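All protein chains but one are shown in place.
Right, chain A next:
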């Protein structure tokens, strides 16, 4: 949708004509025309280079996430261990990016202080506009990082919701399991008792080993119950741990958000500073004017007084 008309060609023609009018020689004109085609890029400052590398790393993170998103969300594709490893990598990466952004932010402040020099005069390269621009760059970076981390948090929330859903039915099944087992064992005991009572009538001589078997069965049931109880506790523990972890995950993105908000605050201040510089210049010039005018007035006043004193002295 090329709605805009590119007038650069017209501009180049106009430039050539202007050069001819000004009487430049051929080589100069050729140099100027060449500079249009091959735009000579200036040396980028350290700050911009660092910002661009951070941007690259955030972009790489985004690509990584999008590549593994399908695997991560779908329940059956990869194992839990792989998911954990993905999470770990992403967390490490996010921390690294966050540190880079912090470094950039601090470098702005350091440069501000260092370049004050003596007499508090700022050097040319760090005026209010440049500082506001740097703050803006850092703000954009942190906003981008925040959006990537919130994407990741959403994925993690989905994963944990699935996991919790998987745990709770298992718990219900397990609860039914032990009750069924218990009822079956009690059923068995009853049937065994019935059979025992039946066989007791028949064979009294075999009473001893049967009672021994009963006790053995009792012990078994008891052991089963204990085991199931411990399993229940373990499951509850995992559940609480997962809830904690999801809460902590949210913290991750909120930390990035906090950082973004801090940077935004600095940015707003820097932009205001650019306005204040202009206002400050106006006030300074007004003050200088007033100063000079008051000085002239004072001189005039004193000289008039002196001359009047001399005059009176001469007169009388």
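Definition applied: a residue touches a chain if its C-beta (ideal position, glycine included) is under 8 Å from a C-beta of that chain, and two chains touch if they have at least 3 such contacts; residues count from 1.
Going forward, contacts and distances are computed from a predicted model.
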The complex's invisible chain, by UniProt name, from "Regulator of G protein signaling 9b", "Vesicle trafficking between the ER and Golgi", "C2H2-type domain-containing protein" or "Succinyl-CoA:glutarate-CoA transferase": "Vesicle trafficking between the ER and Golgi"
Contact with the hidden chain (one of A:68, A:83 or A:133): A:133
Residue among A:48, A:114 or A:238 that touches the chain left out of view: A:48
Chain not shown, touching residues in chain A: 1, 3-8, 10-11, 14-15, 17-19, 21-22, 32, 35-36, 39-45, 48, 51-52, 55-56, 59, 62-63, 124-125, 127-130, 132-133, 135-137, 139-140, 143, 271, 274, 277-278, 281
